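Following: one structure in structure tokens, then a few remarks.
Just one protein chain is left out here, and the rest sit where they should.
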Amino acid sequence: MTVESTAARGTSRSGGKRTAAAKPAAKKTAAKKAPARAKGASAPEQPELVQLLTPEGERVEHPEYSIDLSAEELRGLYRDMVLTRRFDAEATSLQRQGELGLWASLLGQEAAQIGSGRALRDDDYVFPTYREHGVAWCRGVDPSNLLGMFRGVNNGGWDPNSNNFHLYTIVIGSQALHATGYAMGITKDGADSAVIAYFGDGASSQGDVAEAFTFSAVYNAPVVFFCQNNQWAISEPTEKQSRVPIYQRAAGFGFPGVRVDGNDVLAVLAVTRAALEHARSGQGPTLVEAFTYRMGAHTTSDDPTRYRTDDERAAWEAKDPILRLRTYLEKEGLADEAFFAKLEKESEELGVSVREKIRTMPDPDTMAIFENVYADGHALIDEERAQFSEYLASFADADETAGKGH
Amino acid sequence: MTVESTAARGTSRSGGKRTAAAKPAAKKTAAKKAPARAKGASAPEQPELVQLLTPEGERVEHPEYSIDLSAEELRGLYRDMVLTRRFDAEATSLQRQGELGLWASLLGQEAAQIGSGRALRDDDYVFPTYREHGVAWCRGVDPSNLLGMFRGVNNGGWDPNSNNFHLYTIVIGSQALHATGYAMGITKDGADSAVIAYFGDGASSQGDVAEAFTFSAVYNAPVVFFCQNNQWAISEPTEKQSRVPIYQRAAGFGFPGVRVDGNDVLAVLAVTRAALEHARSGQGPTLVEAFTYRMGAHTTSDDPTRYRTDDERAAWEAKDPILRLRTYLEKEGLADEAFFAKLEKESEELGVSVREKIRTMPDPDTMAIFENVYADGHALIDEERAQFSEYLASFADADETAGKGH
Amino acid sequence: MAAKSSGQLPVAKAINESLRASLEADPKVLIMGEDVGKLGGVFRVTDGLQKDFGEDRVIDTPLAESGIIGTAIGLALRGYRPVCEIQFDGFVFPAYDQIVTQLAKMHARALGKVKLPVVIRIPYGGGIGAVEHHSESPEALFAHVAGLKCVSPSNANDAYWMMRQAIESDDPVIFFEPKRRYWDKGVVDSSSIPAPLHRAQVVRTGTDITLAAYGPMVKTCLESAAAAEEEGRSVEVVDLRSMSPIDFDTIQQSVEKTGRLVVVHEAPVFYGSGAEVAARITERCFYHLEAPVLRVGGFHAPYPPARLEEEYLPGLDRVLDAVDRALAY
Partner (left out) sequence: MAAKSSGQLPVAKAINESLRASLEADPKVLIMGEDVGKLGGVFRVTDGLQKDFGEDRVIDTPLAESGIIGTAIGLALRGYRPVCEIQFDGFVFPAYDQIVTQLAKMHARALGKVKLPVVIRIPYGGGIGAVEHHSESPEALFAHVAGLKCVSPSNANDAYWMMRQAIESDDPVIFFEPKRRYWDKGVVDSSSIPAPLHRAQVVRTGTDITLAAYGPMVKTCLESAAAAEEEGRSVEVVDLRSMSPIDFDTIQQSVEKTGRLVVVHEAPVFYGSGAEVAARITERCFYHLEAPVLRVGGFHAPYPPARLEEEYLPGLDRVLDAVDRALAY
């Protein structure tokens, strides 16, 4: 299967039809989870983590969130995670080979991204950071689009409206406000779509994110704030951003917050779906904190050995999101050898296709510097474009003259 | 009594020695006050409001906060509020007479400001907005200093360190971060002082305030965030800033929040003192929301009839902070006629003295434009200063020449 | 849709009518900001609009400028055309990141696939005796940034039409409103075909020297020109109207005629728009200039307290002094 056709599955919801909708991200959950802590130093009591599939691959029940997926749907989620991881690994190695300038790996965060991405409807809108390759996958964004900016041929460049997937946003936290404004617009339009805004644990410190909480609460905007707490903001652990669990932030702005096991694709799907339903039904925002782990470096430029231990990584490896679903599928006989073999092959093909795509990706035309700065044009751009063309032409002339001369 | 000698009482704590310290702004208070509200539209349940003196002038007890003041201390608080109100009224009328360009009245917020101001120790540090005239009074800041910026002779200009009272800050929310940084410095110095940062209900929406919450929690900085929720941010009611009570914001950042009757000087004193003690003893920040009312216009430029009703004002008049303390003092026989008469006279004198001061306040020298832009100088400033002097001198020359010529 | 004929209007009211006409013409137009609703803004520029168009289209926002611009971007992505009010010049900076990093660059980032027709209204400049942060002229800080357009009307007719054009533009426009001219009246000709938004206008012709200004300083320059005439000097005045782009062609034409140029603005001279005009016009008119381009503007100092602003602000005397100096070459 080619990359395109894989991606072209688009936003069909693999975790679909048969699911019993969970109760809206409950008042109670947030209410009882917001203890004020008088002391900064002491450890927080372990907050409730919504989990439906344990690291050992056991299905467990949760009093407020439930999910009931068909075998096909479960295999679909598994396939999404495997292919996303494969794509990500391919990109990492393409960076090492010099094909990309940088790569921000999502390794370890597949469940958080696929679970939330598959909770979305086609008409919902996504505002990602720079690491949401799995969500992009769910939206049907052509993976090579994602690679363009890391290769340095553009700064994003895809059409956000063709998959309701906004451009990657690098400046931390900014997109939370864009998502809120977009959601306000949905309300004005009388539509029942929802918006999801992704950001990280580090981003929770940015003023823009707090302002997004305020605006979304005041206007009751249909937006889900999806915080992937992957424990690290480059070299800084989450304790440098907050001394209480991040999901608790929401209550003080007047909307519910919930922490979900971010390595449990079923729980993430259930919780996100409930939060989106909550938004759709006019009940406003929810903050979902997906508790997960960045298994790799922050980006290919980073060296995590400077600031964290192998032990930590090893402990999280035991909670791997893909492994636990595989264990479950196998144990329950929901997928056979043929499925895994076929998926392995599909992964290989995806890798090959991505490699080919990137290697044949053309460099942008020099004059693209001057394009799309303004929608309605700008006199200075016209002047500079003309002068620069003339300047470039002078080399051609010189070469020609030189050629003639000798 | 002259203005100076009144002010010179400085930060002596009128509500002083005998007070039984309240328990540190309790975990419980914040914890149980942070219900997540799933619906934006419905009214919040009435949150607990710490009160020790009812609008009718009855002393009541509170399970967590208590206070025990001598008659003299109570009269001191009363005097502070009366003189502050008088100073404020004087400034408002000076604005009408054209002596000030603008005035931001604190009318109605006297208890919030005197109660918190008198909770401070001399070595504590205050970061005010532009309306903390009552706090300035408690700190011993010469009132004419406050008038300078509203008259347009300077942009503040007092020495913050002489009374540990920072300059007024007009850009909403900025000072919350300065306060936090200052408090971080106190910790580094190993001192046990505390910082208090004032801001309004409107300011609670600014990203800077949220970032101050984050930094103060992460570094466990000894700072009290004192939000005077006076129900309005110019023309916008508090519902435009938050759909839950503002004090609940704190819990999600990991520190306690408490709502106090901001028109009850005793409760404000008790709550602020407890929060400062909490900070001093290494337990980090607290958010105090003083629930009060801006009785006047936002500033003398504002016209509140455009956006709020007389009824609302009337309802709050019944909760007047000064009246209720007077009722209590009289009922309990804690102050006699002579006290009130003397205070009346003192008020008059304060008014006269302020009027005199302002009318004799000199305009700044033109060349002050170039002063204090840099501490270490800047070549361009020197150049511009010289050119401008020359330019000004050319008029003098011209005048002279003209004089000679005719 | 043609605006109602308006006759003599103060600048603030001309903008109000322009916003009203835009709200009527396009249901996607929104007004957002602090106190823009019932209060009608602190300068009453949005007076009556919420009453007539509802809270859904004229929106009182929380007190957070980054939030205002950030959500306006989101609304624009959804197809709306938000017109955001920043209450005073000095309060735009909390939104600066959203403006510079997102609003200005998103069209390019998307290779043209999204447009952000957001207008940011900023009452700017001094002369009204206000406290700190209420009198600044930060236009250079926006004009330097690619992706933004910056304009400032000097009179009621331009205020009306330039606002309509700014709202119709598919690019983000920072609309600097000369607050001390809010009460100056002028005829708004709602039937006239307006000049293009970024075209400069020769508002007084002359032959000896050119004065270039925009916004509040145009009036000052016109008064200076009138005063200079009494001394026998023929001064041309160009109202730039747009600080990004700048209509250098019109200035060049004027300077080729007069041979001398003084640029006047309230903003500090150092790194100000006068520098850009001086540098480019000197390049374009090197052989025509009989004197260096001179600049009259603010000093490299924070805007002073109100009792010093008269000395600080460029006024007739300082403009004429520069005219004298230029003519002395």
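The letters A, B and C name the chains in turn, as written, and every chain counts its residues from 1.
The rule is short, and it goes like this: a contact is a pair of C-beta atoms (placed from the backbone, for glycine too) under 8 Å apart; a residue touches a chain by one contact, two chains touch by 3 or more.
Everything numeric in this text was worked out from a predicted model, so none of it was measured.
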{"item": "Chains in view touching the one left out", "value": "A, B, C"}
{"item": "Residue of B:Arg85, B:Arg118, B:Arg151 or B:His166 touching the missing chain in the full complex", "value": "B:His166"}
{"item": "Contact partner of the left-out chain, one of A:Pro55, A:Gly134 or A:Gly202", "value": "A:Gly202"}
{"item": "Given A:Gln241, A:Asn263, A:Thr292 or A:Ser347, the one touching the chain that is not displayed", "value": "A:Gln241"}
{"item": "Residue of C:Val238, C:Ala278 or C:Leu320 in touch with the missing chain, whole complex considered", "value": "C:Ala278"}
{"item": "Where the missing chain touches subunit C, by residue", "value": "90, 93-94, 96-97, 100-101, 104-105, 108-109, 132-133, 140-141, 143-147, 244, 268, 270-276, 278-280, 282-283, 286, 291-295, 299-302, 329"}
{"item": "Where the unshown chain meets subunit B, residue by residue", "value": "154-161, 166-167, 169, 171, 174, 176-186, 188-189, 207-208, 211-212, 214-215, 218, 371-376, 378-380"}
{"item": "Residues from subunit A at the interface with the omitted partner, ascending", "value": "101-102, 130, 149-156, 170-172, 202-203, 205-208, 233-236, 240-241, 301-302, 306-307, 363-364, 366, 368-370, 373, 378, 380-381, 384, 388, 391, 394-395"}
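Here is the rule we go by: only the chains that are shown with their structure count from here on.
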{"item": "Label of the chain whose CA centroid is most distant from the centroid of subunit B", "value": "A"}
{"item": "Distance between chain centroids, defined by C-alpha means - subunit A, subunit C (Å)", "value": "40"}
{"item": "Chain centre separation (subunit A, subunit B; CA means) in Å", "value": "44"}
{"item": "Averaged-CA centre spacing for the pair subunit C and subunit B, given as whole angstrom", "value": "36"}
{"item": "Contacts with 2+ other chains: residues of subunit A", "value": "207-208, 211, 214, 218"}
{"item": "Touching two or more other chains - residues of subunit C", "value": "61-62, 64, 66-67"}
